[in-house]
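All protein chains but one are shown at their positions in the complex.
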Amino acid sequence: MTMRIPVSALIGLTMMAFFFCLAVFAPLIAPYGIGEVVGDVWEPMSAKHWLGTDNIGRDLLTRMIYGARTTIFIASAATVLSFTLGTLLALSAVVLGGWVDMALSRFIDLIMTIPTLIFALVVLSVVPTSILILIVLMGLLDTTRVYRLARAVAVDINVMDYVEAARLRGEGTSWIVLREILPNALSPLVAELGLRFIFMVLFISTLSFLGLGVLPPDTDWGAIVKENKEGLVYGIPAALAPAVAIATLAISVNLVADWVLNRTTSLKGGRNA
Amino acid sequence: MPAHLILLVIQRLALGVLLLLASSVLIFAGTQILPGDVAQAVLGQAATPEAIANLREEMGLNEPAVSRYLKWLFGAVQGDFGNALTNGADIGASISKRLGNTLFLALWAAVISVPLAILLGLIAVRFRNRWPDRLISAMSLATISVPEFVIGYIFMFFVAVKLRWVPSVSMINDSMSLMQKLQSIALPVIVLTFVVLAHMMRMTRAAILNVMESPYIETAELKGLSRFAVITRHALPNSIAPIVNVVMLNLAYLVVGVVVVEVIFVYPGMGQYLVDHVAKRDIPVVQAAGLIFASVYILLNMAADIIGIVANPRLRHPK
Partner (left out) sequence: MREAVAHNLVEIRGLKIGATVFTPGEKPKDVEIVHGVDLNLEKGKVLGLIGESGAGKSTIGLSTLAYGRGGIRITGGEIFINGIDILKNSVGELRDLRGRQVTYVSQSAAAGFNPSKRLMDQVVESCLSHKLCSRKEAEERAVTLFRKLGLPDPENFGKRYPHQVSGGQLQRAMTAMALCPEPDLVIFDEPTTALDVTTQIDVLASIKEAIQDTGVGAIYITHDLAVVAQVSDHIMVLQHGRMVEYGTTDQIINNPQKDYTRALVSIRSTIHDETPAKGEPVLKLNNVSARYRGLNFDVVKDVTLEIHPSQTLAVVGESGSGKSTLARVMTGLLPLRQGSVSFNGETLPAALEERSKEQLRELQMIYQMADVAMNPRQTIETIIGRPLEFYFGMQGAEKRARVIELLDEIELGESFLKRYPAELSGGQKQRVCIARALAAKPRLIICDEVTSALDPLVADGILKLLLNLQEIEHVSYLFITHDLATVRAIADTIAVMYQGNVVRYGPKSKVLEPPFDDYTDLLLSSVPEMKLGWLEDVISTRKMDSAGN
């Protein structure tokens, strides 16, 4: 297996690394403080303010860097939550089978009959909005999708003769899940991980844009769009900067996920045909 | 239509009704049984105990949840959603006008996006792995990666603000003629089209490719049929069901996309109404709007399934 990374994936990886560095080292990189008013309202781009200033005169680049931190943190945390929970539930459902599988799957189906955004809005109308609540809410709602995929993958593997062979050998549940099923389920799941992360980025941005996500003094990319959207009517493109950032991050992750998916299908092998 | 097919459809309809009921329970539960006191949440931390007690009384929170749910559901079935907490207006009346506006917007988006998506999907299949296919794939990757509001503002910035072709805010009212209305919603329709186009196109492409790679297409080609005959006589009859299914699923997706687009263009529809009242914590309104969005979504999904059942030759002509 040679490790040749295609150009598109390389671009994706580089961009991802760039954004994650921004997120991690935001306080070190950002030229100003997050809430610091440093100029006039909506100043154009300049050497002093690379991206100009925002609707109340804060440095837009600084806001963007801190926004990256919040967006990426929330999206990552929610992805980790949905992924761990979804995969764990799915694998247990498949291995335990019977009524556990039945009940879990029907319940997940039921949750999925309501569009995610609508469900989130309904819940956000009663709970106080905080970053922790957002992470839990998004993570739980998205668990349904991870569960479905992981279950489908695990069911496919579970009927393979090698799993049956392990059962006939007398292997315990942990060997079957960890050694027989998981290594074969991992690759499609890793590719899905990327897609779920993108979904989380879009989701939190949308919520913040609607004013129901991250609240001041914190900020994220969606909130920056919201703060600066009035400027667009006057021809001030400040709101487009976070928009472009969201799109770039999402596309980068997509490129990497595509590559992972391709790579794993070639690894699968098994059949000579 | 054979009896067992009717039975299958009836079963699916019954399941649909069941799902509608279950989703109403979820929406109700989502607002009622969450941690914390709803009245407290509505009024905020600073509220006096008396105010909270009054609100609890007004919302019927002292009754058991089951009876409140049943009351709410029976009202909802008859179009009675109660009154809004914020301004006391009748929710049913506000919704009926806004629902009309939203459906008007969604309908036009569907009218444009469905044929366009199928056409692009067909082009992608026809020129598979060549530049038109690659271009279409790249475009759809890009639009899938971008949130609805970003597409919305990019269009607004360039088309409405820079070029001044259409207004940046989509006002609509009864006194407007159809043409005026269409002009007013042009921008949101375009944005919505973009939002669903990519998904629909990708799925259409996959559905057609799946059919085109079937061995019976090879059989048809080896009969010496023309390309046209292969497609119209053998590929199309088997592609219709999956394509209709794709369209239905994406229309359901469109219903959700409409929420954000309405907010961007300040369009007086259901989405705007829902989002406004979520921020105001006006729970009866949120429940009502949530239920309606969920219902449309469930009904479209059900329609997709029923079409799939009816179009399946194995079910239509049993052994």
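The letters A and B name the chains in turn, as written, and every chain counts its residues from 1.
Quick note on the criterion: contacts are C-beta pairs under 8 Å (C-beta built on N, C-alpha and C of every residue); 3 or more make two chains touch, one makes a residue touch a chain.
Since the structure is predicted, the reported quantities are computational estimates derived from the model, not experimental observations.
Peer 1: Among the chains included here, which ones are touched by the excluded chain in the whole complex?
Peer 2: Missing chain, whole complex, touching shown chains: A, B.
Peer 1: For the full complex, which residue in A:40, A:109 or A:164 touches the chain that was left out?
Peer 2: The single option touching the absent chain is A:164.
Peer 1: Which of these, B:229, B:244 or B:309, touches the one chain of the complex that we don't see?
Peer 2: Answer from the full complex: B:229 touches the omitted chain.
Peer 1: Based on the whole complex, identify which of B:79, B:115 or B:237 touches the chain you can't see.
Peer 2: B:237
Peer 1: Would you write out the residues of chain A that touch the absent chain, in ascending order?
Peer 2: So the residues of chain A touching the unseen chain are 4, 6, 160-162, 164-165, 167-171, 179-180, 183-184, 262-263, 265-266, 268-272.
Peer 1: State which residues belonging to chain B touch the missing partner chain.
Peer 2: Contacting residues on chain B, toward the hidden partner: 214-216, 218-226, 229, 233-234, 237-238, 313-314, 317-319.
One rule holds for everything that comes next: only the chains that are shown with their structure count from here on.
Peer 1: How many angstrom lie between the CA centroids of chain A and chain B, rounded to a whole number?
Peer 2: Comparing mean C-alpha positions, chain B is 23 Å from chain A.
Peer 1: Which stretch or stretches of chain A touch chain B in the complex?
Peer 2: 110-111, 113-119, 121-128, 198, 202, 205-206, 209-212, 222, 225, 229, 232-235, 237, 239-240, 243-244, 246-247, 250-251, 254
Peer 1: Spell out the residues on chain B that touch chain A in their complex, using ranges where they run on.
Peer 2: 19, 22-23, 26-27, 30-31, 34-36, 38, 41, 141-142, 144-150, 153-154, 156-157, 161-162, 168, 252, 255-256, 259-260, 263-264, 274-275, 277-279, 281-283, 286-287, 290, 293-294, 297-298, 301
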